[in-house]
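Here the complex is missing one protein chain, while the rest keep their positions.
Take a look at chain A:
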Amino acid sequence: MTTLTDTASGYHPPRDHPPYRSSRLRHPKQPLIPVRDPEAVELSGPAFGVTDVAALDHDLTRQHPGEPLGERITVSGRVLDRRGRPVRGQLVEVWQANASGRYAHQLDRHPAPLDPNFTGFGRCLTDDDGAYSFTTIKPGAYPWRNHTNAWRPAHIHFSLFGTAFAQRLVTQMYFPGDPLFPYDPILRSVSDESARQRLVCAYDHDLSVPEWSLGHRWDIVLDGPSATLFEEGGDH
């Protein structure tokens, strides 16, 4: 069985990416060790259910008494595996800065205002089509100290589970046409242009809600094996 490893496939950024300064001492220098054991525990996964998510977790604009400041958006899409099959009933978590580019995190010292009506964290479970949806506020860009005049493009962090622990993904969604794209070493750590484009959502007018929010569509494809793929891969 031929194996596409994450280092060979080039879909993911190299962990050694000097322009992102924090990566310097935090990437292994030894090659990763491939695991080809069909009994590996990592081919199964944690499960999440309705008790793990509250009714309003998917609406980041309704977690406080007042309306948050900023441009209200809906972000929807599907979570799929490498064969395009929906990933059902799995947890999707998002977190982000507020409209001014400030996180509700004590160590974020960017002198932009905190919004008392916006925390910037949400959760939902994918439905039978693998679909997820969040209502939130478009996050602002913010400076960071990676290099002189470093600014992060607006982005929403996403955390995803598949049916296998080895399908786990943490990534970031960006907004189309952001002028900061050429200057951001985190986005540009993905060297392949088409792969980088897969991190950018699309404005979708059909998802926009009249008098309420602007719609953005972003589909996510999880890498890595599912137990089923692993077994079938050996059969053919």
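Basically, a contact is a pair of C-beta atoms (placed from the backbone, for glycine too) under 8 Å apart; a residue touches a chain by one contact, two chains touch by 3 or more; residues count from 1.
Just so we're on the same page, contacts and distances are computed from a predicted model.
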Inset, instruction - Assign the chain not included in the display its UniProt protein name, restricting the answer to "Carbohydrate ABC transporter permease", "Ferredoxin-NADP reductase", "Protocatechuate 3,4-dioxygenase subunit alpha" or "Lipid-transfer protein". - result: "Protocatechuate 3,4-dioxygenase subunit alpha"
Legend entry - Contacting the left-out chain in the complete assembly, out of A:Gln63, A:Ser76, A:Asn117 or A:Ser133: A:Gln63
Inset, instruction - Kindly state which of the options A:Arg72, A:Arg88, A:Arg198 or A:Arg217 is in contact with the chain not pictured. - result: A:Arg198
Inset, instruction - Among A:Leu69, A:Ala131 or A:Leu169, choose the residue that contacts the chain missing from this document, as touch is defined above. - result: A:Leu169
Legend entry - Absent-chain interface as seen on chain A, which is shown: 1-7, 9, 11-15, 17, 20-30, 32-37, 39-57, 63, 80-84, 91, 93, 95, 97, 103-105, 107-108, 119-121, 123, 157, 159, 164-166, 168-172, 186-187, 189-190, 194-196, 198-199, 220-225, 229-230, 232-233, 235-236
